[in-house]
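Only a single protein chain was left out; the remaining protein chains are all shown in position.
Take a look at chain A:
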């Protein structure tokens, strides 16, 4: 498989323009000076490239084929790879997820799309019992190279059952790797890494990010581009307080950091990228530098990603902390429908600003806490 990729790269010759041609042609609209790429295109191109590099990779799920994906992530793939490799399934999460897992037992590399990750609840037995545990139970005989992907977390106005963050759920399970991209670079690099990985990967996207554009370098557009699983990215360096976030919340944290900068607080924003394995060393190194920590996530507070990060920092860097850890999470309620309640139920930029200030012992006006 690697051979194929290398050949492709080699065939592109020394010119970087030639190497990125396949992607550039998809992005004719963005051929201006600074390249921009939507997260949707990043995911689509990652799938496309991995499917073309390895015939064992196939995509299955509801509406991935003729409908081109409920969120158009699989646009054009059916036409290119045919219905054998872009498989429209009936609405049977338990059934088709198990079929994907069974195919992975036999060395195929399925990418199972959940229309939203909320529906993975109907297939969670296969993700955990059939996929995550098999390599261990079979003592390494049966590996399960599969990717479960789809939009995760709160969208907008879709109510409690459709607004659920699964990061902490799946990240608590040994045998799974859990990734959550923020930018187009993340989306491309992590999805390609997930598909190439020999283990089951839960890949948590975000519906609200699909249409967002991010600048991408030529390196990111190269078909050999891949990000390491288990490595966080420092999105913005700072020295006064560390903010950890993943997925959409990284964007909010960066906005918060800008506001904080105007008030003289230099915030370091860590984009976790990988929830499991968790990049404990990057987090702890940052906290040892800033001596303050704010964790932000959209999921429920109890036993959440933030809780795990707190535990790690207290275990490893307790004596470096100059303030109690601030933990921001979704409200401990099922997601309400009403727009104003929904807004209050998930972290907002001002929540992050307020918590960071508190961690830095800056006074926080009471009105802002309302």
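Criterion: a contact is a pair of C-beta atoms (placed from the backbone, for glycine too) under 8 Å apart; a residue touches a chain by one contact, two chains touch by 3 or more; residues count from 1.
The rule we apply is simple: contacts and distances are computed from a predicted model.
One chain of this complex is left out of the view, and of "Cytoplasmic tRNA 2-thiolation protein 1", "Gaa1-domain-containing protein", "Nuclear pore complex protein Nup85" or "Pyruvate dehydrogenase E1 component subunit alpha", the protein name its UniProt record gives is "Pyruvate dehydrogenase E1 component subunit alpha". Note on the undisplayed chain: of the listed residues A:104, A:296 or A:329, the one touching it is A:104. Contact residues of chain A toward the unshown chain are 2, 5-6, 55-56, 58, 84-85, 89-90, 92, 94-108, 125-126, 129-130, 134-145, 174-175, 177, 193, 196-199, 224, 226-231, 277, 280-281.
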